[in-house]
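Here the complex is missing one protein chain, while the rest keep their positions.
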Amino acid sequence: MATPADHRGRYQLTAAGLEDLHQALTSAGYRVIGPRVTADAIVLGELKSASELPFGWGVSLSPGGYRLRKRHDSAAFGHSAGPGSWKQFLHPPREQLWSASRTANGFVLDHDATPERPDKMAFLGVRPCDLRAIQIQDRVLGAGGGHRSAYARRRAAVFIVVVNCTEPGELCFCTSMGTGPESGPGFDLLLTELADGAGHSFIIEAGSEDGCQILEQLPVHPADPGLAEHADAAVAGAADRMGRFMDTGDIRELLAASHHAQRWEDVASRCLTCGNCTMACPTCFCTTAEDVTDFSGEHAERWQSWSSCFELDFSYLHGGPVRSSGVSRYRQWLTHKLGTWHDQFGSSGCVGCGRCIVWCPVGIDLTEEIAALRAERDASIPAAIAGPDAGSPETG
Amino acid sequence: MSRAVMTDCRLPVRYRVSSRVEETHDTVTITLEPADDPIAAFRPGQFMMLYSFGVGEIPISVSGPPGQPSLTHTIRSVGAVSASLCAAQPGQVVGVRGPFGTSWDDADSPGGDLLLVAGGIGLAPLRPALLSALAQPGRYRRIILLAGARSPAELVFAAEYGRWRDSGAEVGITVDRADASWPGQVGVVTQLIGQAHLDPLLTAALICGPEVMMRITARSLTAAGLPAASIWISLERNMQCGTAECGHCQLGPLLLCRDGPVVNFKIAEPLLAVKEL
Partner (left out) sequence: MSVISAELASHRFAAGLAAGQLDRLAAIATSIEVPAGTRLFEEGGHAASVWLIRTGRIALDLHVPGRDRLIVETLGPGDELGLSWLRPAARWQFGAIAQVTASAFELSSAKLTGLCDSDHELGYQLTRRLLGTAIDRLQAARIRILDLYASPSAAVGGL
């Protein structure tokens, strides 16, 4: 029997081998989550079989637009980000934090001393940008306090199968954000799909001991060097075919100095402050805690729900919201995502997946907004040098 | 910043109200004793999330001295949760999560002058720093407290000013409005600064009060020659989780439950200058 160490390296898996992968994961106790065609979209959900993967389906994306399309091949992962992201499984939209019961003089928590063992989940078909998004949420949601969060417990039980990108979407810009199209570390298994004239197969490699253990159960053989090279070229080529580009040079400084930019008024005049971008974003993590009581008043619960910095009450303080205007709320979202996230959590909060552009009902494109802010800043520099009356944005 | 957390700071720990003192018509000081394993020791300036069963949870700074198992909080009744906590009688159990956030410790400048400027209930988060300083005679050259309040009846800890003076603090008090029965000063707290004859390069200033009051006070202090880096203020935003995970308390690059509430004015000044940040 091969030891895990024997399975370091690159292997070849047939398309049919995806079913073996599904079975190996299921046998190992994982609930397999992956993309499926549901309600005219490619949505993440539990896969009872690898056959549920969206073979032959692609998507056409535009700002505010998402359409399924039939592909000319049978690729299972020939689609870019859908409306959902893995955060809905790791950081559920609504979650009970604790419950308590009334006692004579107060209350007692109902919680068990040993937290429930979380579901083992296998994420099949994670894009490199989404792997990075998971890692960004790991830093945000796993760090607080001396005890492990529910997020951290769930996360520790997740097996990740990443699929490299060979065909970026119209609104993708992972290359700009340094998150793809080739996956960084952190996967258990990494696939590269080849579904062209040469047939449908995968290059597969393991990135962890758990990954090796699954890999050794699969009908694989060492990758043909020519095929591996072909796969590498497909991934490398994808880097040049991004639908969007964002200039991230000095972006923190650009945004930190942008508070009084005219562009915020412009974008706010289009923004509906609906918060769709924050719901679709795979890194947006904000939640609101809500205390609820039953009718008898004997039982109380605290629930945590996803919330959005676009909500008026998000910044509520002493009788009113701090960010009452749409301008300030859009500015908060963008400056946080691309700027102050670095200060708070040591990286950008954007992975370049493009979801916020696709799912914005009015098609606001953050790459376009950054370019406009940059243009406005650059245009104001000669004016600021010209004399004190020109004024810098910070003194306005 | 290392935290010796003994309890999961996401779960409320039960504390029993051991005493209740009405400070003003709308403000109450309660002292809490642990009913279960206590939470970690707090540092002056930090805050707790206090929970009233079935009502909700709010952030409240500690107003009592550090270094003991009991917790003292001074709470102003302004909403459902604070009203419920203000009404809590001795024996009643409330929930506590924390301690959270930064402390006044960064401002510690042994050998120099410690200036505390309080506005209204802003004296509560400063009181642990004051009591801590008074408990260490000789640590500071001068300990100066300047406090403003809406009216004489709305001064908190009024019974203690004499004791603080006797312990070596210089205490200046002013109110916004008073009738002729008030023997003290009437005016803005910044008007006390000129009378304090500060040594600007030897003074560390801690300010707590409404945000506008803190901006005005810090500006008066910088005008008096204090470097912005010698001034600390205690900021407030919507605090919910306390563990920098919910996102509500952001002020630009800061998550105030983690990077605040105590923030150096050099960092805070440009952020407070941006409206709706």
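Letters A and B mark the chains in the order given here, with residues in each chain numbered from 1 onward.
Just so it is clear, contacts are C-beta pairs under 8 Å (C-beta built on N, C-alpha and C of every residue); 3 or more make two chains touch, one makes a residue touch a chain.
Everything numeric here is computed off the predicted structure, so don't read it as measured data.
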Touching the absent chain when the full complex is considered, from B:33, B:105, B:160 or B:176: B:176
From B:18, B:109 or B:185, residue that would touch the chain that is not displayed: B:185
Residue among B:10, B:76, B:97 or B:237 touching the omitted chain: B:76
Contact set of subunit B toward the excluded chain (per top definition): 26, 76, 78-79, 119-121, 148-150, 154, 174, 176-188, 190-191, 194-195, 209-210, 212-213, 216
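In this text, only the chains that are shown with their structure count from here on.
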Mean-CA-position distance for subunit B and subunit A (Å): 39
Subunit B residues touching subunit A - in the complex, by the definition given at the top: 3-12, 14, 16, 35, 51, 53-57, 78, 91-95, 236-238, 240-241, 243-248, 250, 252-255, 270, 273-277
Parts of subunit A lying in touch with subunit B, wherever the complex brings them together: 97-98, 100, 102-103, 105-109, 111, 140-141, 143-147, 149, 256, 259-260, 285-289, 291, 293, 297, 300, 302, 304, 307, 309, 314-318, 322-325, 327-328, 332, 335-336, 339-340, 343-344, 394
